[in-house]
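Of the protein chains in this complex, one is absent; all others appear in place.
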Amino acid sequence: MKRRDFLKATLGGTAATLCTTAEARPNLEPAPEAVGMLFDSTLCVGCKACVSICKELNDMPPVTDNEQQIWDSARDLSGETLNVIKVYKDGDAKTKDAEINGYCFEKRSCMHCVDPGCVSVCPCTAMRQHKVTGIVTHHADVCIGCRNCMVGCPYNVPQFEYNELFGQIQKCQMCNQAGLERVDKGQMTGCAEVCPTGATLFGPRKALLQEAKHRMQLKPGEIYNYPRGDVSKPYSHHEKEVPAYRDHIWGEKEAGGTSVMHISSVPFDKLGMPAVGDRSAASVAETVQHSIYSFMALPAVALAGLTYVVRRNTDDDNDGGES
Amino acid sequence: MVGIEIDYSEVEKRLGVSRRTFLKFCTGVAASLGLSTHAAVAMANAVADPKRRPPVIWLHGQECTGPTEALLRSEQPSMEHLILDLISLDYHQTLDAGAGHQVEDIKKKSMLENKGKYLLVIEGAIPIKDNGIYCKIAGETMLDLTHEAAANAAAIVAYGSCASWGGVQSASPNPTGATGAPQVLKDKTVVTIPGCPPNPANFIGTVLYFVTYGKLPPIDDKGRPKWAYGRLIHENCYRRPHFDAGRFANEFGDEGHQKGYCLYKLGCKGPETYNNCPSLEYNNVGGGVWPVGVGHPCFGCSEGGVGFEKPMFSLADVKTHTPPNMFPAIETREASGTMTAGAAALAGVAVGAAIGATAMGAKKLDEKEGKQE
Partner (left out) sequence: MSSHKAIGGRLFTAPFMVLLVIFLIGCFFMFQRFTSGIGSVSNLNGGFAWGIWVVYDVVIGTAFACGGYALAFMVYVFNKGQYHPLVRPAVLASLLGYAMGGFGAFFDMGRFWQFYEIFLPGNWNFNSVMLEVGLCVAAYIIVLTLEFAPALLERLGMHGLLKALNKVLFLFIALGVLLPTMHQSSLGSLLIAMGHKVHPLWQTLHMQPLLALLTALTMGFSIVIFEASTSAVGFGRHSESGLLSKMGKVIVGLLLTFLLIRLVVLMLQGKLGLIFAADFASLMFLLEMVLFVIPLVILLSSERRSRGGQLLIAAVSMLLAGSLYRFNAFLFTFNPGLGYSYFPSVSEIMITLSIIALELMAYLILVKTLPVLHREEHA
């Protein structure tokens, strides 16, 4: 009877813990000096200079295997494309930045999440988030290619090189990977530097968020002096009429927030942004995982109990447990 | 098919050019119109036939006479002869030998005699405020003169930005109400040849087409001949690869500027201006002689709403028409892992086999148990 009670207690305790939502791991907070980017879709003219420079800086080949055989016309992020400009079209698509019968451009690249799913799920620490800059980098030298990062990324950013036998994960690393290190050297990301309209801005996440909030408060039609390059030290400005922004800064809070934020005049669900809430899925997964396995305490207790029971049962046979 | 033999000696005498130059000219115009050598021959025919010279009434409103001057400044020495002998210029304030009421009378007489047959060219804007008193010629307002001349014209050409949409006069606040001819002559078809000044070849080509075929070339919704104004400057600009690669001049004289990089960041309005400047260039000296080619951003002189309205150095809207298919849509992906018939069949067979085997096994088990009892 002792054994049965012990067993019941162990199993019951395990089940109870599995059901608990206590001691939840909240979303991670952004690092105080985190850097990021701000993409303003209303400023983007679709020149794709950012796509070109990204290929150049990251040594990526052009993608031409499309139906029309057009030079370097990537369709989406892939093992060869870390940054791509996509178009939203509706109706006759005549008016820029109009949701109805309009068009606008959307930049797709790593969002450098504040609470990155890819970093949380990677078993080998092949995905890492820098403590100071918040930049999420990948490290092929320890990666096993399980591609958990791909399924764990709400934006489907990390892309595996399926067509290479010895492939690896590829994604934007804010031009700060080993060998390039632009941010470390005090430079900005290539896309922000080359953008002619300042649609892509680089800088401290805090300053970018401030800039985005400022733009939300401007009146449509007002003339604003838009900065280019690094929001904290722009290398030039240009004047433009403020459009009617949607009052929504994507990445301020979504799934824990991102360091690469977007603003636009078209709703984000139409621009391909995922239907995520404010809680990062990674934080829930870690909550569950740690509730069960914290310090391996529960498993240790369970093992002790099981060993006791099994030993008792197998001692009843002659050889101590013929299997 | 050419109907009559072209009498080149007659043409050479009348126009003062060699047969070679004449045919080169016709072929060149046909080419820039996007037409074949067949058209060139037809044009040569039209020019050679002295009977087919339409009379032209040329009005000037609020303007600087730039378009006319551009026409006259053509490099080929005999151009002015060619143009002026192509048509019968019955009234032109700059070129007429006479002046005053005499000339005005000739105009009215020509319009009456050639009713329905003359070509009306309008250069300059037409002020409409306060009944048009801000531009008067020989005591009559430009507005009235325009209506009068347009009434019986066979075709109307607005030559220059001013006549096409108002030009510099119409810049805010537009105190005189300067307007383009199409807006004044609402019920008429007006061909517009905008530019400040326009490339004279655009005018010559359109007129020659008219003279040859008796009708106007295809025009867009603003009256512009599509052969010249169908594309954005941005689409044919030789600096476009720099734009696409993100190589820009940031300031006049900087390294990028010296290297001939794209002038978009300096306010080039090429991306929202329709014209053929990058192809034909200006002044017939070749070698990149047009605003962008000499290092200054285009300011959209031929585009209403852009030229004289948008600040010179503010960024242009990039009107690549509606986005071309070269931009992937939001939902476009790289590889697609779609189902093939073979794969579906294989999966179906595998699952079916498993289920079938189970059914068979169950039956056999029942039989076996039946026997075991």
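Going by the order they are written in, the chains are A and B; count residues from 1 in each one.
Here is the rule we use: contacts are C-beta pairs under 8 Å (C-beta built on N, C-alpha and C of every residue); 3 or more make two chains touch, one makes a residue touch a chain.
Given the structure is predicted, the values throughout are model-derived calculations rather than measurements.
Colleague: Any idea which of B:Lys13, B:Lys109 or B:Arg333 touches the chain not displayed?
Modeller: If we include the chain that is not displayed, B:Arg333 is the one touching it.
Colleague: Taking the entire complex into account, which one of A:Pro62, A:Gly145 or A:Pro234 touches the absent chain?
Modeller: A:Gly145
Colleague: Tell me which residue among A:Glu33, A:Asp65 or A:Glu164 touches the hidden chain in the full complex.
Modeller: A:Glu164
Colleague: Looking at A:Ala31, A:Leu180, A:Val242 or A:Ile292, which residue reaches the missing chain?
Modeller: Final answer for the missing-chain contact: A:Ile292.
Colleague: Using the document's contact rule, name the residues of chain B that touch the chain not shown here.
Modeller: 329-340, 342-344, 346-347, 350, 354-355, 358-359, 361-366, 368-369, 372
Colleague: Counting contacts across the full complex, list the positions on chain A that touch the omitted chain.
Modeller: 7, 14-15, 18-21, 76-78, 117, 119-126, 140-148, 150-152, 154, 156, 159-169, 255, 272, 274-276, 280-282, 284-290, 292-293, 299, 302-303, 306-307, 309-311, 313-316, 319-323
Keep this in mind: only the chains that are shown with their structure count from here on.
Colleague: Using Cα averages as centroids, what's the distance between chain A and chain B in whole Å?
Modeller: 47
Colleague: Which residues of chain B touch chain A once you look at their complex with the stated criterion?
Modeller: For this pair, the touching residues of chain B are 243-246, 248, 250, 264-265, 271, 311, 314-315, 317-318, 320, 322-323, 325-335.
Colleague: Residues of chain A touching chain B in their complex?
Modeller: 45-50, 52-53, 63, 68, 70, 73-78, 81, 84-89, 92-94, 96, 103, 105-106, 162, 194-197, 235-236, 238-240, 270-272
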